[in-house]
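Only a single protein chain was left out; the remaining protein chains are all shown in position.
Chains: A and B, in written order; residue numbering restarts at 1 for each.
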Amino acid sequence: MYSYEHEIEERTENTVRMNVGPSHPAMHGTLRVMMEVQGERIVRAEQEIGFLHTGFEKLGEHRSYNQFITLSDRLNYFSPLNNNIGFAIAAEELVGLEVPRRAQVIRTIMAELSRLADHSLCVGAMAMDLGAFTSILWTFVEREKLYDVFEAVTGTRLTTSYTRVGGVAFDLPDGFEKRVMTILDSMEETVEKLRGSFYKNRIFLDRTEGVGIITPAEIESFGITGPIARSTGKTYDIRKYRPYLVYNELEFDVPVYTQGDTLARYKVRLDEMDQSIRIVRQALRLLEPGPISALDQKHALPDKMSTYTDMESLIHHFKMIMPGPDHGLNPPVTDLYSATESPNGELGFYLVSDGGSNPWRVRVRPPSFINYPIFSKLLEGAMLADVVAILGSFNIIAGELDR
Amino acid sequence: MSAAAPVSASPVYTRENLAVLAARVEAAFGERLLGKEEKTQYIQFSVKAADAHDLARFLKEEPALGFTWFVDCCGVDYQRYPKAMPERFAVVTTLFSPALGVKAQVRAFVPAANPRLASLCDLFAGANWTERETFDLYGIVFEGHPDLKRILMPDDFDGHPLRKDYPLRGRGERGAFPVYHAVPLDNAPKEGEG
Partner (left out) sequence: MSAQDKINDVITTQLGFAINWARSNSMWPMPFGTACCGIEMMATFMSKYDASRFGSEVLKFSPRQSDLLIVSGRISLKMMPVLQRIWEQMPEPKWCISMGACASSGGVFDTYTLIQGVDQFIPVDAYMPGCPPRPEAFIEALMTVQEKARKGQASSNDFVSTDASRDPSLSPNYRSPDRFMDGPQSAADEIPAEAPLSPLTTVQEGRS
C-alpha cells in the first residue's frame, strides 16, 4: 500500500539524482529535497520533512496551558510573539475569558513588531540565498534593534513567552514608545533601501520573476494562506476577515499582488512591513493605563505584586500553577479551533479540553506545513537555481513545519 | 508572462451564514449526523467514518456552500476522555468557505479496532500531507491516499506516538545510536612517557 517502488519504476532516462539537505547552506532549517535532474531542469522532486519533529503536540498534553505558551515560542522561532499571542487567544476563547484593553493593545503592538522581525529576516535571507549578502546584514541590524525592545519588554531576545492566558506577563517599560518610534523610522528606511536595491536589479528579477508561479485554485486546494496566498490575488487576511485584538480600530491595507511568482511573494512581504509600521504607529496612540491581565482570578494568573502581599491572590496563584484535581485553568469539556494571522499565514490552534489543567489535545495548524507541499510541484520543470529562490520565498520554518 | 490572476474580494466573517450552513447540512444529511455544534466562527459536524467523505464532498461542491478552501486535518485520541465518545479516534477536518465567510469542521469518528477512513485527497490537495501525519502519529489508515507513508517519524519507527497509550518519553528509540567517543589509541603514549 505504501512503498517507494513506484518512484524507482517511473524513473526517466538520463536523469541524475540530486539531494539537497537535510544539512544545507540555505538557512531554512532541516529540509530535504530529492530531485531528478536532466541537465539544469528538474524532472521530478520529492520532499522529506520530519528532521525537527519535537513532539510539541504530545508534550502539550502533559503541560498546562500557561506552560505551553513557553513551548509555543519554539514553533515559529522567527516571530515567537505571534505564536504566544495565537495560543493565548485560543486558550482564552476556549475558556471564554475577556482580556483587558491594555493587554489587547500591547499584544497588537508586539504581534506587529514580531511580524516585522519575521518578514525582515525572510526577505534578507531570501536575497542572501540568491547571493546578495548585504541585504541580510541590513535587516539583521533592524532585527537587533527589535531584539533590544523585546528584551526590554519580555526579558529575552528570542523565546519570549510573553503572554499568559488572560493577558500579558509584564507591563511595558518606560520609554517604550519613543524607542519603538525610532525603530519604526529606521525600519522604514531599510525597507526603502531594499526596494531600491532589488526591484530593478537585473539579476534579482531574472531569478525571481516568473519563477514558481502558483495559481489561485492551487491555493484553495492546498489550503495555503499568508503572503503566498496574497501574492496570487487571494485576499485573505484574518486580521480583516474577523478582526481580533484591536485590529478593527486600526487602519491598514492588505497588500495583494496577482502574479503568483517569487517576486510577488517578495513584494508582498516588503509591503506588509510597511503596513505593520503603520499599524504600530496607530496602536501606540491607543495605549491607555489599565490592567494587563484579566481580573478573573479563577482563570488568569493574578498580578505578581499582589501575590506577594495578598493572601487570596496567593491562593489563586497556587491553584492556577500547581497540578492537582480542580487546579489549573479548567476550561469547559469541549474543543475549539482558533486562528490568528501569523507572518506565514493562518496559525491555528485546535484545543480539546478535558476540563483539567492540561489540554487533552493541542493541535498546531502550522502555516509552513500547509504551505510547503506545493513546493515539489513547483519544482517540476524548474531549473536547479530556482530551488533556492522558491524555497526562500516560502519562508518555511522547520520548527513549525515538523513540530 | 502569464496573465495576472484577478484579485478576489476579501472574505468577511458573516455570523448569519452559520445558520444557512447548518440548515443545508441538516437537510442533506439529517440522520447521518451524529452531532452538530456551533462554536465561535464555525460549526462542527460529527459523523461516522463512512460518511465523512460524503459530507466533505457536499460541503465543497454544493453551490450554496462552497467550502473549497482547505484549512486543516488532524486526529484526536479519546481513550479515557471524561465525556463518552462514539469511538476512540476522531479525524477532524476544517474547511473554509470564502463565499459564505465561515468555517466548517467535519469530525469523523474512527473505531480503534479497524481505523480506516476514506481519504480526502481527491477533493483537497492539502489533505495529502495532513493525512500522512495523522497516519504517522495515530495509525489511522486513509483509503485512497496516493502515498500513505510516515512523514514526521523515521520510516522504520515502531508505533504511533500521539496515541494515549504511547509514553511521552518513548520506548528507548532516542538512545539507540552508535557512540563516537574518544578511545585511547593502542600506540598512544602512556602517562609519564614521551
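The rule is short, and it goes like this: contacts are C-beta pairs under 8 Å (C-beta built on N, C-alpha and C of every residue); 3 or more make two chains touch, one makes a residue touch a chain.
Note that this is a predicted model, so its numbers are computed, not measured.
From the set A:Leu137, A:Met181, A:Ala217 or A:Ala385, the residue in touch with the chain omitted from the display is A:Leu137, counting the whole complex.
Among A:Tyr65, A:Phe78 or A:Tyr236, only A:Phe78 touches the chain that is left out of the view. Within chain A, the residues in touch with the undisplayed chain are 1-4, 7-8, 19, 22-25, 27, 29-30, 32, 48, 50-55, 58-59, 61-63, 67, 70-71, 73-74, 77-78, 121, 136-137, 140-141, 143-144, 147, 157-159, 323, 398-399, 402. Those residues of chain B that touch the chain absent from the view are 79-80, 112-113, 115, 139, 141, 149-150, 153-157, 159-161, 163-171, 173-185, 188.
Here is the rule we go by: only the chains that are shown with their structure count from here on.
Taking each chain's centre as the average of its CA atoms, chain A and chain B sit 20 Å apart. Residue ranges of chain B in contact with chain A, taken from their complex: 1-2, 4-13, 37, 39-42, 44, 68-72, 74, 76-77, 81-83, 92, 94, 98, 101, 103, 105, 124-126, 128-130, 133, 137, 141, 147-154, 161-162, 166, 168. Interface residues of chain A, counted against chain B in their complex, comprise 1-3, 49-50, 53, 55, 57-59, 61-62, 93, 210, 213, 215-216, 218-224, 232-237, 240-242, 254, 256, 258-260, 333-339, 346, 348, 350, 352, 354-355, 360-361, 363, 365, 369-370, 372-374, 402-403.
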